[in-house]
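Can you keep this structure in mind? I'll have questions shortly.
Here the complex is missing a single protein chain, while all its other protein chains stay put.
The block that comes next holds chain A.
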């Protein structure tokens, strides 16, 4: 199975906050994904790297991650996603669960 790698950066205009410690959540089971979030000095930006077996959904990935970043006001964080056919619903759920764990919210 050929894997596709998608990399992009996001930066909000608003004041952002980072996380204190790296966290890892989820497993690369079928229909699921794992996410690694780590604090990183990116001048307020979020860097994203997604490895996925599915091609042709770059715009969708960007929309979903943008929504997550704008609702959490995240900055100075690197996100690493290893995907195995997770739906956008699962992606957002994992990201939100990861954020809740990282910030203790």
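Here is the rule we use: contacts are C-beta pairs under 8 Å (C-beta built on N, C-alpha and C of every residue); 3 or more make two chains touch, one makes a residue touch a chain; residues count from 1.
The rule we apply is simple: contacts and distances are computed from a predicted model.
Student: Per UniProt, what's the omitted chain called: "Malonate decarboxylase alpha subunit", "Sulfate ABC transporter permease subunit CysW", "Lipoprotein" or "ATP-binding cassette domain-containing protein"?
Tutor: "Malonate decarboxylase alpha subunit"
Student: Pick out the residues on chain A that sit against the missing chain.
Tutor: On the side of chain A, residues 31-32, 54, 57, 60, 63-64, 67, 85, 87-90, 92-93, 96-97, 100-101 touch the unshown chain.
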